[in-house]
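A single protein chain has been omitted from the complex, and every remaining protein chain is retained in its original position.
Chains here go by letter, A and B, matching the order in which they are written, and residues are numbered from 1 within each.
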Amino acid sequence: MPDSREPTPRRGLLRRHPWVVGAAVLVTVLVVVGTVAALGGLARTSPDDLRAVAPGEEAVAAPFRVRLDRAEATYEVAGDVADEGLAFVVLEGGLTLDAEESVDRVVVGEALSADLTSTYTTFGGPEQEGAPTSVVVADDGTELNGLGPGLTYDVLLVWVIDEAAVPSSMSVRLREHTWRAGFIDKVEAWFDPSPVASIRLEVAPLPDERPVEEPL
Amino acid sequence: MNGRRRHQLGVGLVGLVLLGLATLLDGRLPDEDADPGADAFLRTAAVGDRVDLRTMDVRVDAVRTTSALVRFGVEMRSPGVWVVVEYTVVATDENTSVAYAELRAGDRVWSLDGRSSNDCSAGPPGVQVGCVAYFEVPRDAVPDLRVWLARDVVELRYDAVADIDLGLTAADAERGGNAPPLEVPDTWLGERP
Partner (left out) sequence: MTWRRWRWLVVLPVAVVLVLLASAGRLQLFWLPGELRDETAGREGDPVRVVDRWEDESGDEQERELTVTLVDVRPATWVQGYSGPEAVDPPRGVAVWQISLDFEVDPDVPLGGCQVSLVDGDGREAKAMGGLVGEVLLPPTMCEPENRRGPGYDGSRDEDYLPRLPRYRVAVFAVTAADADPAGVRLWWEPTDYVEIDVRR
């Protein structure tokens, strides 16, 4: 049996300076955790690995179920004619809300992100996130600013776009939201839109002639 | 068993019982963000009842269902059912109106997002004001619908809220699907036109 007055060096270090060793371990752990967190955490991130959804196929992007059928570029939609220099990109599809409470137009806009450039918000400013300028009920041409639970609409997603920026094909990312309490006011709502699927569509080209707007 | 052992066992037993009780209790306490003291004061009523909401009285006068609603000459066709609620407001001491209106069925809530809308002007105290709120809901929600009406759309905490059973049935949902387009009724001041 070893002489108790001369313990082995390793055991001795821990025994003689327990606080220092403990502190060193703690600091190491903190540094590792901090570095991992600062670099984005351990969750897998692969933005290009979005599930590809075919046109006409329904996809889930909580709280919505979305179906996009076809896309066309046009000068006229739901009785509105585009201003000079502008046109519309219109997507026909379906939108259902699978949630317990109504959502507003912002949540709808965050869920649908097109890769179109030079599009506009409903207020006329530049659209930065690819959200549609407006959502229109296909059946009657009225605008849908948000929707209520359990309702399914055939919709037209309309992007107001510079005529010169109309593409021949487009891709729409569907983003899902998380239901959680807000950090500041603790009110529960749909936050953190994050892409889950993407749909590629051909865009039917603009007609040759711009329709003549009836003088008022 | 000697006295000391028994004492230790007794302490352990009491500790376990207390832990158990504490766990049970903890499950029933509101979480740290809940504010039950600030809950709205719900006043439950039926169509035709006058409901006292402190700063005003409200009364739901009529409820109608339809699949197509006409407003400002524009027809809105719903994939579900339009529910049109006509109600009367009488302010108590100051000009007041109903700015908050929602339909509820079970846990689901239909607010004024989408094409739903509430039209209610603030009338002077003692004067009847006719208001209209209309919502589109899925057909299956119609039989259980209740309407919540209150003064302020931003803050419901501590405020009085009318919780009124609309008394609709599945038959109303069906009938609504076959009805001709309904014009949104006008609001009115003083007396119903």
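Quick notes on this one:
The working rule: a residue touches a chain if its C-beta (ideal position, glycine included) is under 8 Å from a C-beta of that chain, and two chains touch if they have at least 3 such contacts.
The structure displayed is predicted, hence computed values, not measured ones.
Within the entire complex, contacts from the absent chain reach the displayed chains B. Touch with the chain omitted from the figure is made, among B:Gly15, B:Pro125 or B:Pro181, by B:Pro125. Within the full complex, the residue among B:Asp35, B:Asp52, B:Asp93 or B:Asp140 touching the omitted chain is B:Asp93.
On the side of subunit B, touch with the chain left out of the figure occurs at residues 92-95, 121-128, 188-191.
Heads up, the rule we're going with is that only the chains that are shown with their structure count from here on.
By the touch rule above, subunit A contacts subunit B in their complex via residues 100-105, 137, 139-140, 142-154, 181, 186. The residues of subunit B lying in touch with subunit A in their complex are 33, 74-80, 107-116, 135-138, 140-141.
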